[in-house]
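Let's look at chain A:
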Amino acid sequence: MVPQDRPALRSIPIPKDRRYQPRHVGYSALKRFTVRELLSYGLLFFALAALLVTIYSLLPWLIKQVPAFVVGGELSGWGQVVYGVLAAILGFTVVAVAALILILMLRKYLALVQNRYGPLHYGPAGAFQTVADAIKLLVKEDFTPGKADRLVFTLAPLIVFVSALLLLTVIPFAPGWVLADTSVGLLIIIAAGTIGAYGVLLAGWSSDNKFGLLGGLRATAQLISYEIPLALSLLTVAVWVGSLNLSAIVEAQRMWWTALPLVISLLVYLIASLAEIKMVPFDLPEAESELVAGFNTEYSGMRFGFFFVAEFGELFLLPAIAVTLFFGGYHQPLAGWWDFAEVLRGWGGFGEFLANLYGLFWFLLKTALLSWLVMWLRATLPRFRDDQLMELCWKVLIPLSLVGLVVAVVLRLVFK
Partner candidate 1 sequence: MSETTLDDQVRKLALGVETVYHAQSPAAYRRLGERLYGAGYDFPQCLSGVDMEYGLRAVVNLRRLRDQAEVTLWLDVAYEAPQVPTLCDLWGGLEWHEREAYDLVGLHFSGHPDHRRILLEDDWTIHPLQRRYDTGGYLIPEWRPKPWPEAADSDQAPVEAAEAVTPKEAETGPSELSQLKSLSAAFAAKLQAQGITSLKALAELSDEALAPLATAIGLKSAAAVAKWREQARQLREGA
Partner candidate 2 sequence: MTMLRPTELAPVPGAQEMLVNLGPQHPATHGVLKVVLGIDGERVTRAVPHIGFLHRNHEKIEESRTYHQVIPYLDRMDYVSGLQNELPFCLAVEELAGIEVPERAKYLRTALFELNRIISHLVWIGTYMLDLGAITPFLYAFRDREAALDIVERTTGGRMLPNYFTFGGVRRDINPRFWQELTGFVDYLEGVLPEYEALTVEAPVFRARTVGIGVLPPAMAINHGISGPMLRASGVAHDLRKDQPYDAYPWLDFEVITRREGDSWARSKLRCQELYQSIDLIRQCARKAPRTGPYLGKGRLKIEAGRQRYRAVEASRGQLGVYLYSDGGPGPYRSKHRSPSFTNLQVLPDLFVGQRFSDVIAILGSMDIVLGEVDR
């Protein structure tokens, strides 16, 4: 076969002078992070989220088109099942997309802080890097250690993953857009966190690896300890607002955000949520440069991918919960005085949809800002030793959260 007979390979184009030039979209990472890049990432995610939530809101109408699922103008039993399944798949997609984008943003932000380029090659400005990573994890060998307990080894990442996604179901992204508008939304949040801790313990134990066991035990101790200030701060908000339903909590923040009277609880929640995500400075359980490699030592391929996506999904969802509880959810600031959403709603049916999108935009903006705060801490701080971590929890955060609870009770009695 002569060379010209061979089909041309589609390869990555190399510049003609063969000197390495990073293929980026016309900016230099050594300059400040351009507004253009931020806007493009934000718009990308917003567009995706809007698309998904639109599909979600159209779901009932879609299912009603199939006559078998309609009984008397409403969804029948099977219709509700189908609706539930489709909604769950959509929810998973939202969280997975959010996790993917957050992984990329973390890497780019860390690169910005550390004066280097982040991912550059796959996609415009490296936007598809996480997709490439996900594909890499998918094609890896599915390896289970020989003496590991197979059932538990397989179940543990799933438990962690599912519990992280459970948090999604109760968060109101926009007025009326909640996957499960229960009256005990806050309790579901607390319960989901606890189930996640159980999954971590099972992961460490089933690995048949003493490093993994040590890491799993330490991680579980950390997680269940920090459940307490987390739950107390959440209950403080419930006390202040008077309801466990998250939609009601958001609606109650129309005028004043909960963050203003409940500053102490906000701080406690932010620190406790850092420990729940196992993010620096609390990432001793999964630290690579410590002696033990953590509870996910023996996990590779997509099993590790589940842990990874769960962690970054929580990185999206726990700040989302903070936004919902403390920062007004999907309301714009000072919505009690003048709300653009009302203006939009005045335009009729489509205006309602636009108002919801407006609410979604504010929600995502606030979540993004809080996630950025967490990433900023990741870039800056070293990690705590585990006994210092425990000391912080039991000796500092729990008393503080109790103080916050008392403050909330007093303020509620005074002001309401």
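Observations, loosely collected:
Methods note: a residue touches a chain if its C-beta (ideal position, glycine included) is under 8 Å from a C-beta of that chain, and two chains touch if they have at least 3 such contacts; residues count from 1.
Regarding candidate selection, all candidates are chains of the complex that A comes from, given by their letters.
Just so you know, these numbers come straight off a predicted model, no measurement behind them.
Here chain A is displayed by itself, and among the listed chains 1 or 2 from the same complex, it touches 2. For chain A in complex with candidate 2, the residues that touch the partner chain are 110, 113-116, 210-211, 280-281, 283-284, 287-291, 378-388.
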